[in-house]
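Only one protein chain is missing from this complex, and each of the others stays in its spot.
And then subunit A:
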């Protein structure tokens, strides 16, 4: 479980996060949603230590992360897997080398064991046999799946996913969403997905935290989100014509 308390973050005079708190349970898909510029990615980066919040705490199963020193943070980060918005695969490495990279760095496994783990992860994301391809040879959806394979290579306790569906077609988006949900339930990971994709929200949002202008406006599940009276949330959820048309059916 990850617990955040009263997170505040500013860039100069621009106050991006204003006292955000929330609990993200293991084994369920936790979503942070909100419009562009609402502070979703900044909150995610505060949680994993890429940004330092001015105020507030982040606890990983009771271990306070923000006040840890460099070495202590590294130990927590070994338990974290992350899928970046642009996948962030290492260009100069093949798919296999990308997935094997954390194993090379942090384990003493033999090459055969590491290759077995790589093949397992690739099978898990339905990319078996793509070991020798370079990132430049992959489609956007395949890059995301390799990113997920790399993220789960070390059996992470915590999985962070930043905009998993950006730049993907609707069908591939659903494949990625379902993969994230399956992995979360299968390995009981604490998964946090940052998204503004309503298909993801309705499809996999077990717990949803809605941010608006840097503040937490609402929290709940995908079953509850369509039945609130909060204007800002309704404006966000039912912004598209499709969602407006489907409003009464949720």
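Note that in this section contacts are C-beta pairs under 8 Å (C-beta built on N, C-alpha and C of every residue); 3 or more make two chains touch, one makes a residue touch a chain; residues count from 1.
Everything that follows uses one rule, which is that contacts and distances are computed from a predicted model.
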Review point. Considering the UniProt annotation of the chain absent from this complex, which name among "ABC transporter permease", "Response regulator", "SSS family solute:Na+ symporter" or "Carrier domain-containing protein" applies?
Key: "ABC transporter permease"
Check your understanding: Taking the entire complex into account, which one of A:8, A:21, A:57 or A:85 touches the absent chain?
Key -> A:85
Point to revise | Which residue of A:5, A:77 or A:115 touches the chain not shown here | key: A:77
Review point. Just one of A:104, A:139, A:188 or A:221 touches the chain that is missing; which is it?
Key: A:104
Revision key, fill the gap. Note that subunit A touches the chain not displayed via residues 48-50, 70, 74-78, 80, 82, 84-86, 88-91, 101-102, 104-106, 154, 160
